[in-house]
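Missing here: one protein chain of the complex. Every other protein chain is in place.
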Amino acid sequence: MMPLSTLFDALLAALLVALAWGALSSRDLFRSIVLFMIFGILSAMAWARLDAPDIALAEAAIGAGLTGILLLDTLGALGERNRPGAGPVRETDAFAGWGRWLTLRNAVLGASVFGAGVAAAAAASGLTDGEGLAAAVAESIGEAGVSNPVTAVLLNFRGYDTLLEVGVMLLAVIGVLSLRATAKAPASPAGPLDPQLSAYGRLMAPVMVLVAGYLLYAGAHAPGGAFQAGAVLGGALVLLGLCGFTPPGRLQAANRGLLVLGFCVFLLAAVALTAAGYSLLEYPAGRAGLWIFWIEAALGLSTAFLLAELVSSRVPGGRP
Amino acid sequence: MSATILFSLTGIALFFIGLFHLIAREHLLKKILAANVMGSGVFLVLVSLARRTDGPYPDPVPHALVLTGIVVTVSATALALTLLRRIHKETGEPTLSEDGRE
Partner (left out) sequence: MSIVEGLSGVLIVAGGFFFLAGTAGLLRFPDIYTRLHALTKADNLGLGLVVAGLCLRARSWAEAVTLIAIWLVVLLTGSTACYLVARFALRSGIRPWRHR
């Protein structure tokens, strides 16, 4: 390890901690959110430094981008920036009278330091030494149908977890949709919001669709995959929404179907394979790549619409 | 100090910073941010541990776990934010304080 790259890593780690602390301690909520978004982008850089390009792609698109939009949108709906409660730490009344040192704040601080010490000691003592599963994956990668090991684990070796993950996403969207008072989609603003933004949207949305398609295809042999593609495509959908683009009626009607498409396809595949005598999500030998591709395509498409739905949901009474 | 140990310690620090603010801050948006920071800390620990062996590539199972985790985190954050908006709409306050100070 060259000392220069270690210096870079140390600087990155210090920045991550400083940004997290600054984001959480700030009195101004807007500042908190912006610092948190920068924290997300630097996390993506940390993933890149840790040889995890798939995660870096996902974090940059989902963690920094979509979460940032969600937070800013909510802040706008709350209609405030500065709240007294966001500032100094408050002790709860339950602990009042126990002595000035035994406050909740100090208890949490002490527990944190203790926990951090225990974790660091565990790491240093070799408790986490072990083989890891890289060798096991490398042995079986030939039968996986894809050569990107992360995609192989996600869609093949641990496909069951991914199936449930898509289920969780669907549940979250159902939860968000159910908290809307009205059943109709919110009325889009009449016409484009801003000519510059809609020009940008017209130019960039096709590019983003292309990038999403490439990420889906490349996920088999290079960093990429269904969720990264879905995140970029979802970003394109959010961008189009911001430009005031109203989807045609048929697409709006198909929206619900698209939301559940990924989960249903995956579930159907699992059921069909089990009915045909394979064990859970074990693909037919030699055809695994094909199965994975089509499942990933459905997943990516669904993820895009699920994420777009999460971002654009409105609670009536907030800002349109 | 290798990157693995450095980023694991950073992840641990982030987890506890997030935990502290999750408990200590009253504003619900702050709590949601704190929970996200805790999640990022856990992911950092997982991914840095994935690099601890000298295989042909880093251990892909923690990578898959973290990828799943990121997607689940954004879904949960979206649901939490919608709940926050609903609470704000119903009670007028973005906190759940019970001691009447807000």
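By letter and in written order, the chains are A and B; residue numbering begins at 1 in each of them.
Here is the rule we use: a contact is a pair of C-beta atoms (placed from the backbone, for glycine too) under 8 Å apart; a residue touches a chain by one contact, two chains touch by 3 or more.
Please read these numbers as outputs of a predicted model, since none were measured by experiment.
Trainee: Please work out which displayed chains the absent chain touches and list them by label.
Mentor: Contacts of the unshown chain, counting the full complex: A.
Trainee: Decide which residue listed in A:M204, A:A222 or A:V260 touches the omitted chain of the complex.
Mentor: A:M204
Trainee: So that we can see where the missing chain sits, which residues of chain A does it touch?
Mentor: Listed in rising order, the touching residues are 194, 196-197, 200, 203-204, 207.
Here is the rule we go by: only the chains that are shown with their structure count from here on.
Trainee: Using mean CA coordinates as chain centres, what's the gap between chain A and chain B in Å?
Mentor: 12
Trainee: Can you tell me which positions in chain A touch chain B when the two form their complex?
Mentor: Residues 1, 6, 9-10, 13, 16-17, 20-21, 23-25, 29, 32-33, 36, 39-40, 43, 46-47, 49-52, 54-55, 58-59, 62-63, 66-67, 70-71, 73-75, 77-78, 80, 83-86, 89-90, 92-93, 104-105, 108-109, 112-113, 115-116, 119-120, 123-124, 128-135, 137-138, 149-150, 152-154, 157-158, 161-162, 165, 168-169, 171-173, 175-176, 179, 225, 227, 303, 306-307, 310-311, 313, 315, 317-318 of chain A touch chain B in their complex.
Trainee: List the residues on chain B that touch chain A in their complex, please.
Mentor: 1-3, 5-10, 12-14, 16-21, 23-27, 29-30, 32-34, 36-37, 40, 43-44, 47-53, 55-61, 63-68, 70-79, 81-86, 88-89, 94-95, 97, 99, 101-102
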